[in-house]
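Got a structure for you, written out below as structure tokens; questions coming shortly.
Omission of a single protein chain aside, the complex is shown with its protein chains in their original locations.
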Amino acid sequence: MSATPSPPANGSPADRKLSAVSRRGFLKGAAVAAAAAEGLLHQQPPASAAPAGDPAAPMSGPTPITLKVNGKDREVTVEPRTTLVSALRDHLDQPLTGPKLVCNAGTCGACTVILDGKIVYGCSVLAMDAIGRTITTVEGLGTPEKPNAVQKAFVEKDGMMCGYCTSGFVTNISNFLNKHPDPTLEEVKERCKGNFCRCGTYPHVFAAALAAAKANKT
Amino acid sequence: MPTTQPGKKTILVPKIVNGVPSGEEEIVVDDTDAPAWGPKDKHRLINTYLPRADGPHKATGTAVYTHDVKVPNMAYACFVTSPHAHARIKSVNKAAAEEVPGVLAVVPFPNLEEVRFEGQPVAAVAAKTLEAAEEAAHAVAIEWEQLPFVVTAEDAMKPGAPAAVNGGGGGRGGFRGGGNRGGNPEQVLDALKSCDVTVEATYTSVIMHHCCLETHSVVCDYSGGDSATVYCSTQGCNSIATDAARELGLPASKIAGIVYNMGGGFGSKFGIGIVGQWACRLSKKLSQPVKLVLTRREEFLGAGNGPGAIQTFKAGATKDGKLVAVHCIQHALPGIGRSNIAAQPYQYHAEHTYREQTTVNTNEDSSVAMRAPGHPQACFAMESLMDELAEKLGMDPVEFRKKNVPDPAWVRQLDAGAKAIGWNRNKTPGKSANGSSLVRGMGCGIGAWGGGGRGGCVATVNIGQDGSVTVQNASQDLGTGTRTYVRAIVAEELGLDYNDVLEEIGDSRFTNGVASGGSTTAASLAPAVKDAAYNARTEMANRVAPHLGADPSAVLFADRQIAGNGKALPWKQACAFLPSGGLSVRGEWKPGLSGNGAHGASFAEVEVDMETGHVRVVKMAHVQDGGLILNRMGAESQINGGMIQSLGMALYEGRVMDSNLGVMVNPAFNDYKLPGCLEIPELIPIIDDGDERNQVIGLAEPANIPGSGAIANAVANAIGVRIRELPITPDKILNALAQQKNV
Partner (left out) sequence: MNAFEFANAPTVEAAVKLLTPSDPKTDPDELPRALAGGQDLLTTIKAYITPAPRVVNLKTIQGLDKIADDGRGGLKIGALATITAIEESETIRKNFPGLAQAAHSIATPQIRNIGTIGGNLCQRPRCWYFRLETVKCLKKGGTECYASIGQNKYNAIIAGGPSYIVHPSDLAPMLIALNATLTITGPEGSRTIPVQEFFALPKVSVRHENVLKPGEIVTEVQVPATALAAKSTYLKFKERESLDFAMSAVAAALEMAADGTVKDARLVLAGVAPIPWRVPDAEKALIGKKPDAATLLNVAQIALQDADPLEHNAYKVPLTQTLMRRAIASLTA
């Protein structure tokens, strides 16, 4: 091969093709029109979108909504059945990669996001149910260049192997330390019991949580 | 003897097929001096505690996995799978599926008439959204003719049971013929007569699942034309292009195979698999990129599994603690596949041994490699047997083991592990000192793994005129820390800081990598990287020495400087002497830099509630050798991970089948129970520095082997009754205690 390919440094999405694709043409165009023609779309945009008509009118089919993600209003077209994690990963124009879809049943924690200040499973919340609420993902907590204390501690304590559970743990623990700045090991375990790891990184995750708490204090 | 060219030599290296060690093969390598690792205790980066190179991206959610890939105009695909364990497809009606808005293609698999396990894919669907693809897959109407099936070993071993696979059965139920044998059974049975103690017992372990958090997934970025990029969650980045080329009808050289990051493999992900085949086929059909991701249920049902085993022993020892005779019938339970359980008496030496292995097929997905294929199963059974013998001998289990291990490494490790756990068994199993229902116990076990390096890896080090350094290789990082040591080896060799070097891996266009199976990646790749870094250093020395007025052989690389003749040039300044294209140097795997044969010993302490059957693992220690350790932090993570996976095997995990319906009843994380935070004991990972081999030896798999046996032994020591079937769940403990009371 003559041309040297340039993959992203450490797996970050340098490849511009990874980051963006407009789905809006499809969602706002053909499908909406088709749905409306079939009389399926009696929808009124919900509260945070333009309010009009009966607020209780059922919505169906692709519907444009606004989600408040990591401090920014993001327009996205979703169906009623679209989960929050799918809206973030599959439907946003600039999709997020932090929250992962692993079990799709509220039993593993990889999709953990912070909704109005509380951790929830993104796979178990409908996107439409997150309208008007504050959504924070792991990307909203820090960046590789400017990580928060928990992210930094995860690197220092090797709180990850394959890394697929990491976003969920980091999100959970970052939120936890806000209200519990000085947790015990047992409290960390109790708080993280809804986050599962298959590589077996747990002891390093616990160490990272405790180290981050310590770092936050100094 | 094959004739070798001058300057070449032929050596034997381990052969690994899809993650399973399959003997050895001869390869030809350069017969030249290789660079040496240098003294183990003199390293600046390797063999120290290094933070993971990909850590900052993984911790911030910006590391890209195949599941995260989204390319313009990408369609989403889903499989339609069989709800039956064994059935014939009578008809497929696509009409309703094709009417789902947004559907692009509904493709029943050609020439597929019969399915042999629940969850077997039978058709693929593509649509503009994931929601539409799922809905359409669900709307494909298939008329089935159900056929006789067996989904449990118990049913399969009954005379006259239906054959799970073609050529199975033959009057022997689900047995597949041609079991392999070793030893003389009569001799063993004779030898048993002269033993002071004997044990006859059957140990059972069930089919387990890899449970990679990232399910099997492929994005085929192809829109027609003459090239494609294929993102795949695989342990073998190397083969993506070749595999995809077959499906796309393109030359492999026009396909980029990408594995930037992957969310776990554990042996279940080689090649592009059926997921990749159909992503490519649909992409070709639609001239549009296609993403195909297995659902968690599909992953459980059809993405491979680790085999179960039923192992029946007759074994005996003499009162001086010598294991004399072991007779073992091993049934491997690999679904419709084939599988090997490691031969008994596993790592122990006995003068008289007989082993016979048979496969019992069932209508379940094929077993594939799963972290140390066939070893945890063999180890659990043998270690249980060893403790049962030790008990009859009235001998301490550690001492009994030390008398029967063929390699002194285990003696050293058993001593180290016993010390770390505070070896102190329950002298009155089933009773606690204070009369409470909580009883404690301890157990141990040993394991071994071949591993070893293989030829074929080629690494490239590029040095820019601006001083930038990259190291490239096609191999992937499963989470095992490949990126980290690749970077560290180069930085150390060139006297640079860890962060001065950028590793670029997981792209099939880079120089030859190795598939991650059999714990061979580090032993195959690290030597190639070392060789490339060594060559780069030599080349840099040659270029820079004249500017220093020094002899190239006397030039030193340290502290981000190149020094000689009493002068020193900062690295960047030295690189300015390079041509504008910089320097690109390759290196190959060299045999002297890697070794094989890893040994480990696990210890466990448990606390069991005799009234509820709850087992709490209090503490585990695992001692593991691995020759020259590339990253001690990563190695400890691996050892911890191995202990935790063995804990899952011992106490929680297992596929559960309904024999009436032929279905798996627990294909979800709610019901297939992985250990979580509250199940994690105090863990003591111990790198065995008594191992003097100055060679890279993989240790990912060995760390997973002896833990389940150690825990099973600890439970038996705690409660005074032995549970011979994994996982050891509360119901089994309560039943066993009730039975004991009734006897």
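The letters A and B name the chains in turn, as written, and every chain counts its residues from 1.
Going forward, a contact is a pair of C-beta atoms (placed from the backbone, for glycine too) under 8 Å apart; a residue touches a chain by one contact, two chains touch by 3 or more.
The structure presented is a predicted model; accordingly, all values stated were derived computationally and were not measured.
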| item | value |
| --- | --- |
| Selected residue (touches chain absent from view) among B:Asp54, B:Asp625, B:Glu679 or B:Glu701 | B:Glu679 |
| On chain B, residues whose C-beta touches the chain left out of the figure | 83, 118, 131, 134-135, 138, 437, 611-614, 652, 656-661, 663, 665-666, 668, 670-671, 673, 675-679, 729-731, 734-735, 738 |
| For chain A, residues in touch with the removed chain | 46-47, 55-61, 79-81, 83, 104-107, 109, 112, 115, 118-121, 123-126, 128-129, 172, 191, 193-194, 196 |
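Basically, only the chains that are shown with their structure count from here on.
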| item | value |
| --- | --- |
| Chain centre separation (chain A, chain B; CA means) in Å | 29 |
| Touching residues (chain side chain A, partner chain B) in the complex | 1, 5-13, 17-23, 26, 31, 34-35, 79, 81-82, 86, 89-90, 95-105, 107-108, 110, 137-139, 141-144, 147, 150-152, 154-156, 158-167, 170, 188-190, 192-206 |
| Residues of chain B touching chain A in the complex | 51-65, 67-74, 76, 101-102, 128-131, 210-215, 221, 253, 256, 258, 260-264, 266, 295-296, 478-481, 483, 502-504, 506-507, 509-510, 633-634, 636-638, 640-645, 668-670, 674, 676-678, 680, 683 |
